[in-house]
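So that we are looking at the same thing, I have put the structure below in structure tokens.
Coming up: chain A.
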Amino acid sequence: MRKPFLMPKLGLTMTEGSIVEWKLKPGQAFNRGQIIFVVETDKSAVDIESEQSGVVLEIVHFPGKAVSVGGVLGYWDDEEGGANSESVVEFQLQKTSTVPVTAVDSVEVFPAQHQGNDIKRIVATPFARRLARKFNIDLHKVSGTGPNGRIKAADLPLGPATTQPTASQLILAKRLVGAKQNIPHFYLSLEVEVSELLALRIQLNLDVDVRVSVNDLFVAAAGRALLDCPQVDRVWSEDGIIRLGSTDVGIAVHSSQGLFAPIVRGAGRMTVRQITEKTRPMLERVRKGRLNALEMGGGSLTISNAGMFDVTYITPIINPGQAMILGIGSVREVFRPDANCLPSLRREVGVVLACDHRILDGVAALNFLQHFKKRVQQPQLLTTLE
Partner candidate 1 sequence: MTLMAYAHAVNLSLMDALRADDRVIVLGEDVAEAGGSFKVTRGLLESYGATRVIDTPISEATIVSAAVGAAMSGLRPVVEIMFMDFITLAMDALVNQAAKARFMFGGKTSVPMVVRTPHGGGLSAGPQHSQCLEAWFAHVPGLKVVCPSTPQDAYSLLRSAIDDPDPVIFVEHKGLYGLRGDVDSSVKVPIGHAAVVRQGRALTLVSYGATVAVCLSAAKQLAEKNGIDAEVIDLRTLQPWDKATVLASVRKTHRVAIVHEAVQAFGVGAEIAACIAEDAFDELDAPVMRVGAPFMPVPFSRSLEKQYAVDETKVVAAMHRLLL
Partner candidate 2 sequence: MSDIESPLSLIEFKELHETMLLIRSVESTLVKVFANGEVPGFIHLSIGQEAVAAGVGCAISPGDTLATTHRGHGHVLAMGLDLEGFFKEIYGRNGGVCRGRGGSMHVSDMSLGIIGANGIVGAGIPIALGSSLSFRTRGTGGVSVALFGDGAMAEGVLHESMNFAKLLKLPLLLVCENNGWSEFSPTDRQFSGSLAGMSAAFNIPHECVDGNDVEAVWHACKGALKELRGGHGPRILECMTHRVRGHFEGDAQKYRQKTEQSLLEAADPIIRSEYRLKELGCTEDELHRMKIHSEERVAAALLEARRDAEPDFAQAFHDVHTPVPGGTL
């Protein structure tokens, strides 16, 4: 009996499809279960296999032509004789690789992601979705770093309202809070002329491999000032006020790993070049986060040099365990009246000395500050040991 091949309904909403490929030619016999042709819908490609055996008679529609569901695609003979019929043949759908198929008449073809259909399912955690709704973020534009590319809250462009402090952040916070709560700070500030210092630096750096930095010079000056004023080289401790006399000077360093304060031991008894030789490798190690315990801690003073930024004064927080911190601002060019009341160009930095009032009184602090200023303004002496 001659029977038609009809376009099958492969999805609830399917209205038409097209043949991708005929697997057989007219005149070819087929068995039950053999794939006759492949149909493409807007969602996927489906192999259609036969429930019965027979022979292909005629192809009506060739690949690419859109045909309505139920439309005739071709004809075949069931080899059972009898009158021709236009009745619908039962076809059994072949499963495609990812499409779940149940019964012929109730097939809902689900789009498989790798088949490149137009519905893209976003994989995101419920929390991420909630935040995206709240802040109007389009999740299509967010790439997820969770398993299977899952979008998590942390992947959203806005930072979450609260972040987790890291262990080091917590430690630092504790130290700073402690410093502010326990150390009675007072502050003295001065403008210090640095033209000579800057000129000396240029001179020192002619024809050398390892260049002296401005900071090295400040460290040297501070160290000498501690040598000049041994009475301020002291620190407060639970057991009492400890006299150091070591002229150690700390350097506040910001790195990607956090804030560090490596110590230059005995800076007051070193030449500026010796200081440079000492600090270069230390700063390298700080950059790599490999400072060792001996290079931190101790000393009565740290220098916090913000000169590379644009700031007049910085008022830093004393490192717990020390007595002073010296904040240095950036170089400012200013005109000041000279002895003849004529304007004279100066190069100055704003210096703020924060002191622990338990140990230092104003007089001692001022005295130290004046010595520091003197040392900075007489930089030549820093190149030799006295």
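The set was built so that all candidates are chains of the complex that A comes from, given by their letters.
Going forward, a residue touches a chain if its C-beta (ideal position, glycine included) is under 8 Å from a C-beta of that chain, and two chains touch if they have at least 3 such contacts; residues count from 1.
Since the structure is predicted, the reported quantities are computational estimates derived from the model, not experimental observations.
Visitor: Contact as defined above, complex as supplied: which of the candidates 1 or 2 touches chain A?
Guide: 1
Visitor: Can you tell me which positions in chain A touch candidate 1 when the two form their complex?
Guide: For chain A paired with candidate 1, touching residues are 125-130, 146-147, 152-154, 162, 164, 166-168, 170.
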